[in-house]
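Can you keep this structure in mind? I'll have questions shortly.
One protein chain is absent from this view; the other protein chains keep their places.
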Amino acid sequence: MASVETHAEAAARFVRDDARVHWHDQAVWFVRQKRDVASRAVPDWEALRERAEAIKAHTLSNLSAYLEEFERNATRLGAVVHWARDAEEHNQIVHGLLAEHGVRLLVKSKSMLTEECHLNPYLEARGIEVVDTDLGERIVQLDHKPPSHIVMPAIHMKREEIGELFHATLGTERGLTDPKALTERARRHLREKFMTARAGLTGVNFGIAETGGLVVVTNEGNADMGTSLPPLHVASMGIEKIVPRAADLGVFLRLLARSATGQPVSTYTSHFHGPRRGSALHVVVVDNGRSALLARTGFRRALACIRCGACLNTCPVYRRSGGYSYSWIIPGPIGSTLAPARDAGAHASLPFASSLCGSCSDVCPVRIDLHHQLLGWRREIVARGLLPPGKRAAMAFASWAFRGRRRYELLGRLGRWFLRTLPGLAGALGRGWTRERELPPAPRESFRDVYRRTRVQS
Amino acid sequence: MSSRDRILAAVRGAQPAPVPHPGVEGLGARFPDPVAKFAEMVAAVGGACLRADDLASADRALRELPVHREARRIASLVPGVGAATFDPAVIDDPHGLDGLDLCVLPAELGVAENGAVWIDVRKLPHQALFVIPEHLAVVVRAASIVHDMHEAYARIDHGKGFQLFLSGPSKTADIEQALVIGAHGARSCTVLVVGGAG
Partner (left out) sequence: MVTVALFVPCHVDQLYPQVGMAALKVLERHGVKVEFPEDQTCCGQPMANSGCAEEARPLAERFLSVFGGYEYVVAPSGSCVSMVRNHYPDLLPASDELESVRRRTLELCEFLTDVLHVERVEGRFPHRVGLHRSCHGLRELRLSSGSERNVPAFDKVKGLLSGLEGITLLEPSRPDECCGFGGTFAVNEAPVSTLMGKDRLADHERMGAEIITGVDASCLMHLDGLIRRAGKSIRVRHVAELLAGEA
């Protein structure tokens, strides 16, 4: 099995371009700042977060009943509900529906679930053209790359690069870099696709158990263009997207856009209750590891995620390493706790791609204890023997050293002597530290030496 | 065993001990003048907000706007507002709505905290009418403006069909975080608030 590049390796490359990493960091930090302004304009913000957390906790504790209620109500309205245990089954179901309806061109709005399932290549291999219609997603699709952020897929690209890309793929004029002009060209290009597509696929932000409705949220209106013209709407929904009642949406919608972009609400918050007259609505309810995560006491709270991206924007490590440094399709703090649940071996570096600063946990609109979960994954990774052996041995030695006062004091004294006397060697052994930092000064006396000398009466 | 049964069994086995639903009471925003706040927020989300005493003056105000004067194809789903050039109900295929310059739509309510309007698309002859036109004008009664989303959800019915919250024109900031109005949907959204606050 090919080894996956660790976050540390990928991030080391990303930071080499100093100007670029600062540009990326500043661009994403700007979104965090907008989120702050929006959250401070809501006096009951912290109460909303607590309520959202509690609604999600209640929902997850009663999920099977809510899923059944959702299915009953959605079916009653004329939607067809399918169930997919894994990515492969999801792709098969979606392909089956498209094939049945003779679809050659599918327009798709943002769905991290479909990225997780690798739906696009699956359909393309079977002769279906898939067009991602969110502007950021279309940009990375044309660039043959995955999104680097769950809300702003092309945040890593500069306007000049997007201009070059559009020139190469859409035939726009060389040197066209104005975002307004580029967006206009994308509008026309994608309008053609909306007009000719015979199916639209969306994700689902919230599935309402009480009513059987689907809520899909966008700023661009691409999910709506893609579902108000073609005769087939396929909606892919993870099992954790259920909310019990329509009234609960008041809580989540007051949090979502403010957390994601700093807007008071997204432009289009579309409520689908049954298919459009004369067309079909198929909902594919997907597990793909979610029920397994639900069973994990220490990690199940990650299922509350409403995919706002606030944790990415606040994460000082994400901002300085970019989405492509992460081995999972969702990067940043939430990705780093979801990924090891799927494959701890492949994603072992992700929980360590964090200084555990805790900012993510404080911006999460549903109060997932993200940084605490990352620490929990570190314990799990060590327990499974996935930590490099040298590191474990070093910790075992340190633990032994700290378990006896005299040996601790002796080793401390030796260590300081070594730092003072052989700093070059110490530096060479500790290149991880000394490549860019001086070693700490090594005093002749420890605190306890000074204390004994000055304070303890013999 | 079907996938459905397997998934539900797995979820049943995995879900934690039940904790109660906390309810949604005791939350929300209150504004001294919700209609003024609504107008402020419509502008903040990239829309334009005009007040009018009644439908007739809303109509007059709308016709003055460049977006109406420059429009060649106009549809109106609000009788008496806008100089409609055709009736979208007579076309079968919504694809034919592409190129509609301006559409006037009714909204059931407005939300002061975020400048959104709730549009009952079930009342419209085509679902595409809120997203395919180049420009939108939305008519909402001042008396129907609520403070926040909680109040909105308390009033909305969720029967069969499509409805949405619409907040301003279509927009994106996907290119270098530069805000661009008019991504795939309407390039502008003018909200006409009719009547007194009630």
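Labels A and B are assigned to the chains in the order they are written; within every chain, residues are numbered from 1.
The criterion applied here is as follows: a residue touches a chain if its C-beta (ideal position, glycine included) is under 8 Å from a C-beta of that chain, and two chains touch if they have at least 3 such contacts.
The structure displayed is predicted, hence computed values, not measured ones.
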Visible partners of the omitted chain are A
With respect to the chain omitted from the figure, which of A:A125, A:A168 or A:M395 is a touching residue?
A:M395
If the hidden chain were put back, which of A:M195, A:C357 or A:A426 would touch it?
A:C357
Looking at A:A27, A:A346, A:L387 or A:A426, which makes contact with the chain not pictured?
A:L387
Hidden partner chain, residues of chain A it touches
7-8, 11-12, 15-16, 21-22, 25, 29, 36, 39-40, 42-43, 45-46, 314, 316-317, 320-321, 351-359, 361-363, 375-383, 387, 391-392, 395-396, 398-399, 402-405, 408, 412, 415-416, 430, 432-433, 435-443, 445-451, 455
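Keep this in mind: only the chains that are shown with their structure count from here on.
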Of chain A, residues touching chain B in the complex:
27, 30-31, 42-44, 47-48, 51, 54-55, 57-58, 60-64, 67-68, 77-78, 83-85, 89, 133-136, 139, 152-155, 157-159, 162, 179-180, 182-184, 186-187, 190-191, 194-195, 208, 210-211, 213, 219-222, 224-225, 227-229, 239, 244, 246-251, 253-254, 261, 263-274, 276, 285, 287, 291-292, 294-295, 297, 300
Quick check on the complex: what are the chain B residues that touch chain A?
2-4, 6-8, 10-22, 24, 26-29, 41, 44-45, 94-95, 98, 111, 113-116, 126-128, 130-132, 148-150, 152-154, 156, 158-178, 180, 182-186
